[in-house]
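All protein chains but one are shown in place.
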Amino acid sequence: MGVHTQRLTLNTKGDCDVVDLTARLRDAVKASGVREGVATVFVPGSTAAVTTIEHEPGLVADLRSAFDRLVPRDLSYGHNRGGESNGHSHVRAALVGPSVSVPVLGGNPALGTWQQLVVIDFDDRARSREVIVQVVGED
Amino acid sequence: MGVHTQRLTLNTKGDCDVVDLTARLRDAVKASGVREGVATVFVPGSTAAVTTIEHEPGLVADLRSAFDRLVPRDLSYGHNRGGESNGHSHVRAALVGPSVSVPVLGGNPALGTWQQLVVIDFDDRARSREVIVQVVGED
Partner (left out) sequence: MGVHTQRLTLNTKGDCDVVDLTARLRDAVKASGVREGVATVFVPGSTAAVTTIEHEPGLVADLRSAFDRLVPRDLSYGHNRGGESNGHSHVRAALVGPSVSVPVLGGNPALGTWQQLVVIDFDDRARSREVIVQVVGED
């Protein structure tokens, strides 16, 4: 049993940018040497979130529309009273959550065929992000 | 310390079918022999999700009503332009997320008395699903 940590860095465009990290997750699992275990994917920061979705342009647009409808940008946010403009980003990120735990089976993350691991950057500007992939398990 | 993986198979009716897996989670934890550790419950696939709820008929209906209201089936979805009909299912699943991590204490998952571990199948048709329960911990 061992713990293997990788920090992925990525540039996001913000405004509900949905970034597919599946290939990098697979690489991180492979590099860990773990055959059976669990990969925790976590995004530090309070305006981004981690989940899974089929990453195709139609659905990415659908997800954005859903957030625009559910947590609109132009409501009155207490967070924005001090000059901030991303109150909606924080609320959206808290709803989705910062972590997903993916089992590792036979050296691969157990994602479905059409299921991609994504980071969503809800902030209202481009950001440089770090995502942590931590694999705990047996070689 | 060890890693113990079980694959559960289940048939779902789709359309926000909320399936109680608590008994099977308890059995999987028991079969693992782990006394202290963590059970990761993960559903491969992009139209299902894992969470907890009190699994009683009133609440299951309430949860369905909430999703019908928040992410309605009959909006215009980019995903459905190619002939698909389950754009809403994907968006709902991404909101809830594919994994829950439950601590194992004294050989049992640490769920509350009225808290059931459920898989929600948001797809718009009956499906056969696999759910992965992975227990990492000490005998």
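A and B are the chain letters, set down in written order, and residue numbers restart from 1 in every chain.
The definition used in the following text is that a residue touches a chain if its C-beta (ideal position, glycine included) is under 8 Å from a C-beta of that chain, and two chains touch if they have at least 3 such contacts.
If you're wondering where the values come from, they're calculated on a predicted model, not measured in any experiment.
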Based on the whole complex, identify which of A:L10, A:A61 or A:A94 touches the chain you can't see. A:A94
Touching the unshown chain, chain A contributes residues 1-3, 5, 40, 42, 44-46, 70-71, 75, 77-82, 87, 90-91, 93-95, 97-99, 101, 132, 134, 136
Could you please point out the chain B residues that touch the chain left off the display? 1, 36-38, 51-54, 56-59, 61-63, 65-66, 70, 95-97, 100-103, 105, 110-112, 114-116, 136-138
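Criterion: only the chains that are shown with their structure count from here on.
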Express in whole angstrom the distance between the two chain centres, defined as the mean CA positions of chain A and chain B. 19
